[in-house]
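Omission of a single protein chain aside, the complex is shown with its protein chains in their original locations.
Our next item is chain A:
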């Protein structure tokens, strides 16, 4: 144990909390992917040195309180309207770095119109999209991204595709639009995937500084409370069930 104590000294630190991340304890459930993605955004902002010029647009959903955790300027959008608000901010203040942070209920359901048109216009913003296939905040209702046969509060027998249709793969759709320059789908359940997601976020922010157009980083995420599993089980369930429907990788990179 004394050997361990000798290692614990400031010059040996190889990983610590980013100073861009505030000390507030996150309200997310244990194991929630939101925390990991918040951390990655904070690390990317820190490494790029853009903390003072970054403006985030928070959504409605579990991540509605994102402004309590990342130490940049924030604006809270009405449900689904984050891309529209980010458009306005970026057009008025083009020297700022603007990103929206949205869940699947926000980006792919109520905000589909804003999302598609912002991407089609090629607004020079970063959109971070957390896809966990469920409405987590309101108690686990079916979302447009819920998998076929997946149980949720409003489809207790599982999603019936003959009644509810197939899940929407919004990133594939957005990759077809001329305004997007970078569309990628990542996950944050293993250390390797976390590192890849961080690289993707970095690229998205760099695209904005290079005025290349809209960058969308989708993160296939877990909602262990909504899925009624523990965090480790939900990571395994995500690999088995979410990844076949939402395969990871770059969908567009120009």
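Just so we're on the same page, a contact is a pair of C-beta atoms (placed from the backbone, for glycine too) under 8 Å apart; a residue touches a chain by one contact, two chains touch by 3 or more; residues count from 1.
One rule holds for everything that comes next: contacts and distances are computed from a predicted model.
Going by its UniProt record, the hidden chain of the complex is named "4Fe-4S binding protein" among "Nitrite reductase small subunit", "4Fe-4S binding protein", "Aspartate carbamoyltransferase" or "ABC transporter permease".
Within chain A, the residues in touch with the undisplayed chain are 1, 3-9, 11-18, 21, 25-26, 28-36, 39, 188-191, 194-195, 230-232, 235.
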